[in-house]
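A quick write-up on the structure given underneath.
Omission of a single protein chain aside, the complex is shown with its protein chains in their original locations.
For chain A:
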Amino acid sequence: MEGYSLDTRIIVVTSGKGGVGKTTVTANISAALAKEGYSVVAIDADIGLRNLDVVMGLENRIVYNLVDVVEKSCRLEQALVRDKRVNNLYLLPAAQTRTKDAVSPEQMLELCESLRGSYDFVIIDSPAGIEGGFRNAAVAADEALVVATPEVSSVRDADRIIGLLESDGKRSINLIVNRYRPQMVKKGNMLDVSDVSEILAVKLLGVVPEDEEVVVSTNKGEPLSLGHNSPAARAFRNICHRLLGKDIPLQYPNENEGKGFWEGIKSLFRL
């Protein structure tokens, strides 16, 4: 297999604001990277409010969790849940019965360092907010993926998070614009991608359109990037390729993307 990095890339997925799609992005990017043949560990750092296991469809196979590992109640390998649908994809779930104070930044650093060298990617799903939970999630990361929706509140929070990541010395900070709705942008009811990108002034890695399939896949526990062909699935795969350094031109979702065939035809004739 080609294109493998000798160094593990530790990437935190964060946003500041809640509900913008950090967990969905984490699950889909992790699955897409694993599908490309890379070994990936997805870590749910949202202790007390775990969700990544559900989105990845691995909730019934959890035995140990992140807190068990840092408290040395189990070995790291015992806590990693392997995804059977794709080789080399693992989940380190969060504890649901503990709070974010259960893990310190030093413990998180030690945990991530123990993964370094054994896997190609470690993708960390950060909790919302800028407090301890975010600090824990970001402390060991070399890179950051900031997820923002095209809303003023989300962009402002993303800006705050980027400022904190910059002051922490993260060398690579990339932006993903999620839940983009071209129809609303056209009507002037939603920020344009260029507006978001200009305000946040970091590299735009991809734009994920609003897509009903995301809700369906989340409920089913099947990340879209594992094989679907919806607009969001294609966007996640493109993001994955850009993350791997491939030169994929940025594609902005158009008005008809995500609509059915007849709806697309209707839009074409303005019916």
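Note that contacts are C-beta pairs under 8 Å (C-beta built on N, C-alpha and C of every residue); 3 or more make two chains touch, one makes a residue touch a chain; residues count from 1.
In this text, contacts and distances are computed from a predicted model.
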Tell me the UniProt name of the left-out chain, picking from "Potassium-transporting ATPase KdpC subunit", "Metal ABC transporter permease", "NADH-quinone oxidoreductase subunit I" or "Probable septum site-determining protein MinC".
"Probable septum site-determining protein MinC"
From A:A34, A:A137, A:I162 or A:L175, residue that would touch the chain that is not displayed
A:I162
Quick one: say which of A:M184, A:A201, A:V215 or A:L250 touches the chain that got left out.
A:A201
Hidden partner sits against chain A at residues 130, 152, 156-157, 159-160, 162-164, 166, 199, 201
